[in-house]
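Heads up, one of the protein chains got dropped from this complex, but the rest are sitting where they should.
Chain naming follows the written order as A and B, and within any one chain the residues start at number 1.
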Amino acid sequence: MSAPGSFSKPSWIGSGTMILDIFLTVSKGIGLTLYITAASLFFGGIVGLFLAAGAQSRFALLRLAVAAYVNVVRVIPPITWLFLIYFGLPQFALKLSTLEAAIVGFSVIASAFMAEIYRSGLLSIPVGQREAAHALGMGQLTTARWVITPQAFRVALPAIATYAIGLLKDSALASTIGVHEITYFAQQSAKQLHQGLLSFALAGALYIILSLVIAVISRRIHVRLRQKTGVA
Amino acid sequence: MSFLNDWIAWLPQLGPGVAISLQLTGMALFFGFPFGLLLAAMAESRLATLRWISFLIVEVGRGLPALVLLYLLYFSLPDMGVILTSMTTAVIALSWNAGAYASEYFRAGLSAVPRGQKEAALTSGFSRWTGFRLVILPQALRISTPPLAGLAVLVFQGSALAFVIAVPELMSKAYEISSMTFRYLSVFSLTAIVYGLITWLFLALVKLLEVRLSRHLV
Partner (left out) sequence: MALNLGTRTSPIPISGGVHVSHLGKSYGSNKVLSDVNLKMQEGEVVSIIGPSGAGKSTFLRCLNYLEVPTEGTITIGGARVCADDSRPDKASLDHLRKVTGMVFQSFNLFPHLTVMENITLPQRKVLRASKDRAEEVAQSLLKRVGLPEKAKEYPARLSGGQQQRIAIARALALSPSVMLFDEPTSALDPEIGLEVLAVMRDLADEGMTMLVVTHEMHFARDVSDRIMVMGNGGVLETGPSEQVMSDPSHERTRQFLKAVLDR
């Protein structure tokens, strides 16, 4: 049934079973697509937290280092990062699997973006909040942990969700180093079944659906927080 | 410094790649931005069909990873009997992607122009189109320019994707060198630096532009 189509026959008019077949193949990649996205968001989110803290530091040198890191990460295209890490690092005897390389690469990228997102979240918290906490005798760390961060997170949530969707789409690049995610399988079925349009249309549909799911979840959380606290 | 020796040897080979990357970016912007404006205008149209077409094009252009869009065109156009070069395919994909994002910025710019301006344009006797062209559009463009400039930088970074369909741009050249020399770290570091420097230059220009624009506004 997977007979290669030919140019003379418009093979993109696939039969129902063909569509199902391709869909099943492409959707095998959903797991790793989500895994890369989630893991990179997680690690990048944590590193970004430290970067954002460093950007607030009293030490000019640390602030400078953070700014430099964020800028360097952002001016280099993601695909170049992936290649640098996947092909380049083994030269330091650091052999990473394709999946590990993808997660390291996207975590590095995510950390820079998340740091920026946190930073603007922090900027949106009125000074009075920090002052009130200090006036109540709470120290820097306690204030950061219990007063500032929860509020900054709530402000940053929509931006984090938008970034997560961006990361989901960027994760397609992992196929270029051979990670078995959605785009990789779409490519396989495009080549093997000569069903380019169908394969990538289905892959694209999957990305859009997953993006929508992320958007809906974040929207839910946002609305719930807003209803709970009564703050816009 | 063996790194430096390598780099000096490789730079001439990367040069043509840089030229193609910039060419690709330029074309994608040249086609993508007007396309985005058209999509924005369609989205504001009174005809539901036009609005729907615009919506579909924008959602696919933004919702799909640029890489998937690229593959989609690359693998499916030939099946439909449309034979294009890799470069042309890449230009179409990146223009589509850029146009979809640009349309959002144009729409935001258009909606940021105060209602009163539109009414003033109409009451001063302009036709709908002339009023739009002479009064609304210039103001909207001024608002949209900073995000569009940011988008241009992203399009340049996105041009690296064309590597996967063998457009001989910077990333392809780098890969070519690396697969001959096996000096991956060195090659891709240099590539990263080249991309970084050009992007950084772009960003500096964008900043300059923003400063000038805001001076006009005051």
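Here, a contact is a pair of C-beta atoms (placed from the backbone, for glycine too) under 8 Å apart; a residue touches a chain by one contact, two chains touch by 3 or more.
Since this is a predicted model, take the numbers as computed values, not measurements.
Q: Can you pull out the displayed chains that the omitted chain is in contact with?
A: A
Q: In the complete assembly, which of A:R74, A:R119, A:R154 or A:K169 touches the absent chain?
A: Checking each option in A:R74, A:R119, A:R154 or A:K169, the one touching the absent chain turns out to be A:R154.
Q: Using the document's definition of touch, tell me which of A:K28, A:H134 or A:H222 contacts the absent chain.
A: Hidden-chain contact among the options goes to A:H134.
Q: Touching the hidden chain in the complete assembly: which of A:L24, A:A68, A:L94 or A:V231 does that?
A: Considering all chains, including the one not shown, the answer is A:V231.
Q: Residue-wise, where is chain A in contact with the chain that is not depicted?
A: Touching the chain left out of view, chain A contributes residues 126, 128-129, 131-139, 142, 146-147, 150-151, 154, 228-231.
Here is the rule we go by: only the chains that are shown with their structure count from here on.
Q: With chain centres defined as C-alpha means, what is the inter-centre distance between chain A and chain B in Å?
A: Chain A and chain B have C-alpha centres separated by 21 Å.
Q: Using the touch definition up top, name the residues of chain A that touch chain B in the complex.
A: For this pair, the touching residues of chain A are 5, 7, 10-12, 71-72, 75-81, 83-84, 87-92, 169-173, 175-176, 183, 186-187, 190, 194, 196-197, 199-201, 203-204, 207-208, 211.
Q: Name, in rising order, each residue of chain B that touches chain A in their complex.
A: Within the complex, chain B contacts chain A at residues 59-60, 63-69, 71-72, 74-76, 78-81, 157-158, 160-161, 163-164, 171, 174-175, 178, 184-186, 188-189, 191-192, 195-197, 199-200, 203.
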